[in-house]
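Everything on this sheet refers to the single structure shown next.
What you see is the complex with one protein chain gone and the rest in place.
Per-chain residue numbering starts at 1, and chain names A, B and C are given in the order in which the chains are listed.
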Amino acid sequence: MHFGSDNWAGAHPAISAALANASAGFAPAYGASELDRKVADRFNEVFEREVAVFFVGTGTAANALALAAVNRPGGICFAHREAHMIEDECGAPEYFTGGGRMHGVDGPRGIMDPALLEKAIDHFPAEFVHGGQPMAVSITQATEAGTVHSLDGIAQFAAIAHHAGIPLHMDGARFANALVSLGCTPAEMTWKAGVDIVSFGGTKNGCWMAEALVFMNPDTARNAPFVRKRGAHLFSKSRFIAAQFDAYFAGDLWLTMARHANAMASRLAEILSASEGCRLAWPPQANEVFAIMKREQAARLQAAGAAFHEWHPPHPDSAALDEGEAMYRFVTSFATDPAEIERFAAITG
Amino acid sequence: MHFGSDNWAGAHPAISAALANASAGFAPAYGASELDRKVADRFNEVFEREVAVFFVGTGTAANALALAAVNRPGGICFAHREAHMIEDECGAPEYFTGGGRMHGVDGPRGIMDPALLEKAIDHFPAEFVHGGQPMAVSITQATEAGTVHSLDGIAQFAAIAHHAGIPLHMDGARFANALVSLGCTPAEMTWKAGVDIVSFGGTKNGCWMAEALVFMNPDTARNAPFVRKRGAHLFSKSRFIAAQFDAYFAGDLWLTMARHANAMASRLAEILSASEGCRLAWPPQANEVFAIMKREQAARLQAAGAAFHEWHPPHPDSAALDEGEAMYRFVTSFATDPAEIERFAAITG
Amino acid sequence: MHFGSDNWAGAHPAISAALANASAGFAPAYGASELDRKVADRFNEVFEREVAVFFVGTGTAANALALAAVNRPGGICFAHREAHMIEDECGAPEYFTGGGRMHGVDGPRGIMDPALLEKAIDHFPAEFVHGGQPMAVSITQATEAGTVHSLDGIAQFAAIAHHAGIPLHMDGARFANALVSLGCTPAEMTWKAGVDIVSFGGTKNGCWMAEALVFMNPDTARNAPFVRKRGAHLFSKSRFIAAQFDAYFAGDLWLTMARHANAMASRLAEILSASEGCRLAWPPQANEVFAIMKREQAARLQAAGAAFHEWHPPHPDSAALDEGEAMYRFVTSFATDPAEIERFAAITG
Partner (left out) sequence: MHFGSDNWAGAHPAISAALANASAGFAPAYGASELDRKVADRFNEVFEREVAVFFVGTGTAANALALAAVNRPGGICFAHREAHMIEDECGAPEYFTGGGRMHGVDGPRGIMDPALLEKAIDHFPAEFVHGGQPMAVSITQATEAGTVHSLDGIAQFAAIAHHAGIPLHMDGARFANALVSLGCTPAEMTWKAGVDIVSFGGTKNGCWMAEALVFMNPDTARNAPFVRKRGAHLFSKSRFIAAQFDAYFAGDLWLTMARHANAMASRLAEILSASEGCRLAWPPQANEVFAIMKREQAARLQAAGAAFHEWHPPHPDSAALDEGEAMYRFVTSFATDPAEIERFAAITG
C-alpha cells in the first residue's frame, strides 16, 4: 500500500518500451534529433500555439532555470509560503538566479491569498532601491496541498503579476493531475489564463525523468538555450527524454495516467473520511489526500503495511489539529493498484 | 558510418533491459532505494575503497559540481586549454562556483605541460590577494584529443596539485576508454595515482544518462549532498540511474563496450593512415581518431555517407596543416558496427 | 530639526581633520600602510584580544561578506524578520553568498524570540537535504527598533547558534550606541558573549565611510582577504578609512559621540511621551525613538520643520495603532544639536 509519494513509482511500461525502442541507432545529440523535434512539435499541439520547449532533468531545474531566465538585479519571486521552490529545493532558485529571493505569501490550502500577494508586491515599490524589485510570481498547479487553482484564480494571479510588470510562472510538477481535475485544455490552464512560463512535469506521472521548461511566448526564450546549457541540464542523448514524452502524449497516456491517479485519490478520500477517528483536512482535487487522525491510529495503519507520511501543516491549518492528532499525506499515482486501495479500506475498518 | 560523436549512439540493449526491469514496483525516492545502495556499494568495489558517489545527470554537472564542492573565494581551476570545462560547458563551472575561474594551460595532444602548469599556479602566490587563489587542477581522461594520461603522468599532476594544497579532479567522461587503454584498475588510475575527485561518465559508453561524481575520500564529501541538491541534480526516481550503472558494471559490460570502441578506433586509424592524402594527427589511444586531409577529400567521404566533423586544432597543432588541409575527428563507441568501419575502408580507397 | 536618519549627518570635525592630515605624503596601498597597521592594532586593544579586521565601504558589504565567508551549500542565515539584511540590502547577502538565504524570525522590538529561532533552525535538520543547512545566526546591535540586546540575550543566541554548529554574527551598524547603552566593554558585548563575527560600523556614528568586518578569532579569517577583494571592497587608498578610525577611537571620541546621540534620543523620548496625543511605541535604548501619533499631528510637526519618517511596524506592533495613527521613527546622532531638540519640544507644545 504505497501512498508515500508519486515518485516512488517507476515508469509506465509504455514509457519503458519507448526507451527500449529508441535505444537502437544513431541520432544527433543535444536535442537535434528527429525525435526531439517531433516531440517539440507535439508540445505545440498540446498547447495549441507555438511554444519554446526545453527538456531538463528535474522539476527543481525547471523551476530554478525559469527564474534564472527572468531574474532582474535584486529580484524577488513571490510564491506560496509552502511552495516546493521555497521548502524543498535546497535554495536552488536562489542559487541559479545568483541570489534572487523567494518571498513566501500566505493563503489557505496551498493557494496564495491574492490580497496578500498584492500587498507583498507593494512592499517593493520601483523607486525604493533598498528592498529590491519584483521579478516573477509563481503558482504551483496542482498545489502542494493537493488542491487546484481554478482558471479564474490563475487569471487573477496573472493580472496581478502583469500589473506589476512581471511574468507568471506555473510549477507544473503535477500539471496533468490538475488538468484532468479541471477538465480543461492545457491552453486554457496556461497562456489563455495568462501564464507565461511552465515547469511541465512528466516524472511524477509515469516517466522516469522527463521535465520541460516551456515558454508560452517563444520570443521570451531567446536566452533559454544558454540558461539551460550553463545550468548543466542540456542532455547529450536528449532523445531519451524525447522518447519518454513521445510515449507520454501518445494516445493521451498522460491524461489516462493522471485520471487514474486522481480517481485513486478520490477513493482514498472516501475511505479516510468514512474511517472512524479520521477526517479530511480538506477535499482532495488531484492525487494527494490530506487527512487528520490520532498518531496512534496512523501508527497502526503504517504497521499494517500502509506507507504514508506525516505532513507538517502551515500555521492556520495547524489550528484544526486536536491534542494527539497529526496531519498525514497520502499520494496516489498512475501505478496505484485499486486492489491496494481496497486493502487499505479493509484495514481502516 | 557514424563517427560524429559517441553521444549519437543510444543505449546498450542491456542498459535498456535493466531500465525496463526496474520500471515495475515502488521504491524510496532520492537515492534511498535498495538498488541505489547496491550500486553505491558496487562503486566501492570498482574503486577498491570506500568512496562517496553521487549520481548526476550530465558530465557538465559532474564537473561543475565537483568544482563547486572544492571552490574557495577567488578560486582558480587549472586545466588544459582545450578542456571540455573550458571550451564546451557554456561557463557552467564558473556559474556553479559563483564566479570561480578556469585557467587554461597549454600542452600537446590534450595534456598540460607540467612545467607550464607549475608556472601557472605560481602566478597566484598565496600572499597576492589581487590574483586570487588556486582551488583545483583538473585533467581529462581520456583527453579531448583522444590521448590518455599515463599513470606516472597522473601522479605528476597530483604531486603538483597537492604541493599547491589543492585537489586533483579527473573529468572521466571517457573514463572506461582510458582505463582499458592503460590496462590498469580504476584504483590505479585514480586515488592510487593521487586523484581526489572523479567525474565518472557512463553516458558516452552505452548508457542513456548515467554520470556520477565520485569523491575518493568520503570525508571530503560532507557538503556534497547539498551541493548536488542545490544544483538541481538530485533525481527523484534516482534508481533509473542506478539501474543503468547496475547493468553497466554487470559482467564488466562497461569494459567490454570501451574495448570495442577503442578497437574500432584503432582499425579506423589504420584505414585513415593508409589512405592516400590522409595522415593521423597523432596516434589514437582511446576511441577518438584525429586525421588530417584536404578539405575536398573530407567532403567526398562525407558525401559518401561518412559522418565526422572538422576539429579546430589548438595553435601548435595547427602548424601541422598544409594549405587546403583541415583536421577531422572520428569517434567510435560501443555501438560502432565493424561492418561500417570496413565500408568506410572501402570508400577511402 | 533633523531626525530623519543618522546618516544624514556629515563627518565629525575630528574625522575630517584626520583625513586632511593623512592627505599628504605617500604610503603603501591596499591596507599595507603604517596607519592601517596602527589601526588594526587599535582594534585588538578595543576588543582586548587579537582579532582579524578588514575595512570595507558599507555596512551592507560588511554583512554580505561576513555571510560569504561562512556560507555553506544550501546555507541559511537566521535573523530578525525586520533585520537590515532582510529588509534593506536589496538582496546583497543572497547575492554575495551566491544564493544563500535569509530566514526571518519573529520577535518583539527587533529581537528574535529565542524559541522561534530554535524552531526555525530545527526546520532544517542535517539529514534533510531538501531544505538546506543552517549557516549562521545574525543579530543587530542596536536593533532596527532602537532596542539593545542584553549581554545575557546575546549569550543565549550564541548558545543556540553554536549548538547548531554555526557562528553568531552581529550587525553592528550602531555598535557604539548599543555599547554605551549597556555600559559594557566591546569584548563583553562580543566574543565574551559568544559573538564570532562583527560588522563594525563607524559611518552612522560620525565617520564619512568607515566600516569593518571583524573576526573575533583570526583563524577563521583565512579566506577573508580574498572574500573582500573579490567582493570589490579592498580600497587602494585604504589609509583613508584607517585615518577615520584612528580619529574615531582617539580619546574615545566614538563613545562620546554615541553617548551624545543616545542622550539626545532620551530627551526626544521625554518630549514625545509628554506631548498630548503622542506616545512611545516602546522605550528607546539607543539613538532611535519610535512614537505613535495621529497622522495629522505628524504632518503638523513636519510642516513646522521637523524631519522624521513614518515607520511601517511589523504585524504584532501594528496592533498598537488606532484609527488614523501611524508609527514614526526619530533618529539622533553625534551631530544632533540640543538646541534643535528644545526647538522641537517647543513645537510639540
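Here is the rule we use: contacts are C-beta pairs under 8 Å (C-beta built on N, C-alpha and C of every residue); 3 or more make two chains touch, one makes a residue touch a chain.
Computed from a predicted structure; not experimentally measured.
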{"item": "Sole residue of A:N223, A:S273 or A:S318 that reaches the chain not shown, by the stated touch rule", "value": "A:N223"}
{"item": "Residue in contact with the excluded chain [from C:A79, C:A92 or C:I154]", "value": "C:A92"}
{"item": "Identified contact with the non-displayed chain, of B:V129, B:V180 or B:A265", "value": "B:V129"}
{"item": "Interface residues of chain B (partner: the chain not displayed)", "value": "73-76, 87-91, 94-102, 129-132"}
{"item": "Touch residues of chain C, complete complex, unshown partner", "value": "2, 4-5, 7-13, 15-17, 19-20, 22-30, 57-61, 64-65, 89-92, 95-96, 98, 203-204, 208-209, 226, 229-237, 239-240, 307, 335"}
{"item": "Hidden partner chain, residues of chain A it touches", "value": "30, 68-69, 72-74, 98-99, 129-130, 132-133, 223, 225-227, 229-230, 234"}
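By our rule, only the chains that are shown with their structure count from here on.
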{"item": "Chain B and chain C, separation of their C-alpha mean positions in angstrom", "value": "50"}
{"item": "Centroid spacing, where centroids are CA-atom means, of chain A and chain B in whole angstrom", "value": "34"}
{"item": "Multi-chain contact residues (two or more partners), chain B", "value": "30, 98, 226, 229-230, 234"}
